[in-house]
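Excluded from the complex is one protein chain; the other protein chains are retained at their positions.
We call the chains A and B, going by the order they appear; numbering starts again at 1 in every chain.
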Amino acid sequence: MEKTVNNKAWFMVLPVLVLVAFSAVIPLMTVVNYSVQDTFGNNQFFWAGTEWFVDLLASERFTDALVRNLIFSFSILAIQIPLGIFIALCMPRKGWGVPVCLVLMALPLLVPWNVVGTIWQVFGRADIGLLGYVLNNIGIEYNYTQDPVAAWATVIIMDVWHWTSLVVLLCYAGLVSIPEAYYQAARIDGASKWAIFRFIQLPKMHRVLLIAVLLRFMDSFMIYTEPFVVTGGGPGNSTTFLSIDLVKMALGQFDLGPAAAMSLVYFLIILVFSWVFYTVMTNVGAEKPETKGE
Amino acid sequence: MANIELNHIRHAYMPNPQSKKDYALKEVHHTFEDGGAYALLGPSGCGKTTLLNIISGLLRPSEGDLLFDGVSVRDLPTEARNIAQVFQFPVVYDTMSVYDNLAFPLRNRGVEERVVDETVRHILNIIDLESKAHRKAQGLTADEKQKISLGRGLVRADVNAILFDEPLTVIDPHMKWVLRSQLKHLHKQFGYTMVYVTHDQTEALTFADKVVVMYEGEVVQIGTPNELFQRPQHTFVGYFIGSPGMNVVPCTLEGDGARIGEHVLPLNGIGRFGSGASLEVGVRPEFVSLRPSGEGLPIQVQGVEDVGRYRIVRAKLDDHDFHAIVMEGEEIPESPSAVISADNINLYADSWLVGREG
Partner (left out) sequence: MLELKGVGKVVGGVDHIKDVSMTLEPGSLNVLLGPTLSGKTTLMRLMAGLDKPTSGQVIVNGKDVTGHSVRKRDVAMVYQQFINYPALTVYENIASPLRIAGLPKAELDRKVREAADLLKLTPYLERTPLNLSGGQQQRTALARALVKGAHLVLMDEPLANLDYKLREELRAELPKIFAESGAVFVYATTEPSEALLLGGKTATLHHGEVSQFGPTLEVYKRPNTLVTAQTFSDPPMNTLSIVKKGDVLELPNGDQIPVAENEKILADGPYIAGFRPHHLHLSKRTDHHFALKGVVQVSEITGSESFIHVDCVGETWVALAHGIRNIEVDDEIEVFLDPRNFLVFETNGRLATLDMPVEA
C-alpha cells in the first residue's frame, strides 16, 4: 500500500541512518580497503590487487572451513526445523499450559551466547560434567576435546538446545492464527492427522517457516562464540568454522589483508545463500500474497 | 439423509448450572424432519450457534440426547456423524486445486479414484465451477470459496445433514441472490436435511421451510415463514421478523376490544382469552393503512423515509413508536389515522400470543 510521502519522516530515521553508517557502512569500506592492500604495520600500505582473493579461494584452509560451516548449517536446519514444528504442534493452544510452555521455550533464548558455551563446556566434561560423566560411565566414550565426532555432536546439540525454541515460537505463532473452523472442517472431511498437518497447518506456517529458516541459516553460518568457548575450533581444526578461522587470521596472525578478503567473501556467501533460500522457498510454496481489500 | 431429533437438550457452559439463567441453551425438544430445510434465527447470543455446535458434535450437550434416525449420536465425535458444514468464513484448502478440494473428503475415506473422479465432476457441474477445476483454491472469490466448502459436503452421498453457519456473511448482495437460489435448487433436487443458522431474517425466511426463532437461549417459535409473519407467538418474534418490526402497543381490555388511550380496537373475539399482567396489541406496519383522520387510531407522523419501493412512515401513537408501510404510488394523507383490520391484530399477554381458537 502506498503511503503519502511525509518528509518529516526522514528526520525520524536519521539517527538510525547515522548509526548504520558508522556501524556498518564505514567498517565495511575499511574492510574493502584492507582487502586489496598489504600492510606490515606502522600504517604502511602496499597495493595488492586481487591477490588475497585468489590466495583465499585456492587455500584448502578456507574451503575446509567453508565446507564445515555448510555441513553444520544444514545439519542444524535439518534437526531444528522439523523438531521445532513438532514441538509447536505438541504445545497446548489454550489454558494455563500456554504461558508455562512459552516461558520454558523462551528460556534458552535469554541465555547469552558465551554462557551457553560455558554451560556446555562444563556439562560435557568427562570429569565433572553431568553429561560427559554419565555417558562415559554407561560405556560410551565421549570426550569432545579429543574426538572430532564428540566435538561435532556437542556443538550441534548445543545449538539445537539453544535455538530450536526460536523455531518453535515462530511456528506456534503461525499455528494459533489458524481459525478453529479449519480444524472442524477437516474433521468433517475425515482428514487424518497427517492430512491436517499437510494441508492446513503447513500451508499456514509457510511464511513463518521461511523466516525461521532464513534466521537460523544466517545465524548458524556466522556461529562463533559457542564453539569457540567449548572446543576452540578443535580438536585439530575439526570444528573450526569460517568465523573462528577469520578471527584466528585477523587477530591471531594479524594478517589484515587476507582476513579482510575472507570477510568479504564470507559476507557474500551469506548474502547469496539467503537470497537463494528466500527465492526457492517463496516459489516452492507458490503462494501469492493474498490481495486484501480493495 | 436423516431426521434429527433433539430430545430435551439443554446446555450450559459452566460445570454446575443451578438456575435456568445458567443455561446458554434452555430446553430444546424438537425433530428436524428428513429432507427439511430449517433455519435457526436469532440475534447474537441467542443460543443458535450453541445448538448448531451440538448437532455438529463440537459440543456435547449438558443434558438430553441427540438422535439421527433414532440412533443416539450424543457421544459420537464430529467425524463419525456424517455431516457437512459450511462456515461463516470460507474454509478451503488453499494449496489444493478446486478439484482436489472436492476430492479430499472422498480420498480420506479411501474411495476408489474412479468413483472420486466421477463424483467430483458431477458436483463441479452442480456448483458451476467446472471451468476452474484445476485452479488453486486460494485465488478464488469469496462466493466461489463458499461453493467449494458446500461442494465438499455434497460429494459424500451419505451425509446426514448439511449445516450452514451464517454462510453468506462475506458475500456481496448480488451474489447472495445467486447462491441462495442455487441452494434452494440443490435442496429440491437432492432432498438434503439442511440446518441454516443466521441472524438475517431475509436469509432465514427465504431459505427455510420451517424457521426456528431463538431468543435468550430459548426457542420462542417454530413455524413457516408465513406463520412467523402473520401470527408471531411472542412479541420478540414480531419485533425480530419484519423490517421495521411489528408495532407493539400496551392496551387494556374493554369488552371484546382493546383500549389504547382513548380508542378501542375491535378484537373479533380473541379479547376474552386475554389474561395476565400486561396486555399488548401487535400490528405489522404492512397491515396498517393510513386514511384521512377520523376513521381509526390518530397517529402523529414524525418522519417519512422513502426507500423506493415503499415508504416507511415513522409515527407516534400516544407515546409509542408506530410504523406504517405505504407502497409506491399510494398517498399519505395529511394528519392520518391508522386503520387496521381486526384479523391482522394480535393480542399478547405477558409477551406471549393469546390464542384465537375456541
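Methods note: a residue touches a chain if its C-beta (ideal position, glycine included) is under 8 Å from a C-beta of that chain, and two chains touch if they have at least 3 such contacts.
Small disclaimer: the values here were computed from a predicted structure and weren't measured.
Peer 1: Please identify which residue in B:31, B:125, B:202 or B:341 touches the non-displayed chain.
Peer 2: In the complete complex, the chain left out is touched by residue B:202.
Peer 1: Write down which of B:35, B:244 or B:296 is the residue touching the left-out chain.
Peer 2: If we include the chain that is not displayed, B:244 is the one touching it.
Peer 1: Which residue numbers on subunit B touch the omitted chain?
Peer 2: Spelled out for subunit B, the touching residues are 43-45, 142, 172-174, 177, 180-181, 184-185, 188, 199-202, 205-207, 224-226, 228-229, 239-245, 284, 286, 305-309, 314, 328.
One rule holds in what follows: only the chains that are shown with their structure count from here on.
Peer 1: In angstrom, rounded to a whole number, how far apart do the mean CA points of subunit A and subunit B lie?
Peer 2: Roughly 56 Å, centre to centre.
Peer 1: Tell me, which parts of subunit A touch subunit B in their complex?
Peer 2: 179, 181-182, 184-185, 187-192, 195, 199-200, 203, 285-288, 290
Peer 1: Applying the document's contact rule, which stretches of subunit B touch subunit A when the two form their complex?
Peer 2: Per the stated touch rule, the residues are 56, 58, 77-79, 83-85, 87-89, 91, 93-96, 104-105, 108-109, 136, 138-139, 149, 152-153.
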